[in-house]
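Quick one: the structure is below, questions incoming.
Every protein chain of the complex appears in place save one, which is left out.
Moving on, here comes subunit A:
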Amino acid sequence: MVATARSPIPTERGLRLDIRGLAHAFELKGERLPVLQRLDLSVAPGEMVALLGPSGCGKSTLLRLVAGLEPLQHGELLADGAPIAGPDPSRVVVFQDPTLYPWRTVWDNVALGLQARGLLRQQRGRVDEALAKVGLGEFAQAYPRQLSGGMAQRVALARALVNDPRLLILDEPLGKLDSLTRIAMQGELIRLWQQQGYSGLLVTHDVEEALLLADRVLVFSDRPARVLAELQVARDYPRHRDDPHLVELRRQALELLGLGKDW
């Protein structure tokens, strides 16, 4: 596995995720809207898997199911072999929107998970560490409205990481950022992942981002989502965008997403 090839990373930190025969449907204006159909997918401990797919195909729904935020309808969802019954701090989500609490300072936002689990008093130092990790130590006492979009997204990342997640679920975490901040944050995500060794499930609309960050890239079909193809990225980190291997994979991915050859 690619994951085991990166020797210094403590892969045992990562969670093993198994999805078998997952199906999900919503009720929309009295009609059944199938969103996921017979989906099979596994994430090895310490592996980063990216999901690509057309808008509205059900990627966020899949992530919400894995996070335990959406009740399971059909199929099997296993975290380290145990069924996922609800949200758990070992599986933390970073949403597309930073969803920071505007009434809390940056520090208090990052402290949220520790506070919710009654660990804050003993582990205050970890909040400072997490903020330092995303380079926002100076902004600890700022309010979210005083942050830029990229800074807010970094706070959201720190808020997730302070809980030592074993699976980090990223739903278009960089979707709203400008391209320069985005490139910087992609490097940051790789660095943090290599430091912490969690498993990752990343949804993105940016094919290049998926190829830069993930060990494996799954391309989903239109709704109801099925896995159209699985692309192995056989490159070490840090990767280079102009690497011919990545360029070839990008061509394949875009073709699968229906963009043909003339993009």
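Keep this in mind: a contact is a pair of C-beta atoms (placed from the backbone, for glycine too) under 8 Å apart; a residue touches a chain by one contact, two chains touch by 3 or more; residues count from 1.
Here is the rule we use: contacts and distances are computed from a predicted model.
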| item | value |
| --- | --- |
| Which of "Ubiquinone biosynthesis accessory factor UbiT", "Phenylacetate-CoA oxygenase subunit PaaC", "Serine/threonine protein phosphatase" or "NitT/TauT family transport system permease protein" matches, in UniProt, the chain that is not displayed | "NitT/TauT family transport system permease protein" |
| Of A:19, A:79 or A:112, the residue in touch with the unshown chain | A:112 |
| Options A:67, A:174, A:189 or A:218, residue touching the unrepresented chain | A:67 |
| Chain not shown, touching residues in subunit A | 64, 67-69, 87-89, 91-93, 95, 97, 99, 101-104, 112-113, 115-117, 143, 145, 159, 163 |
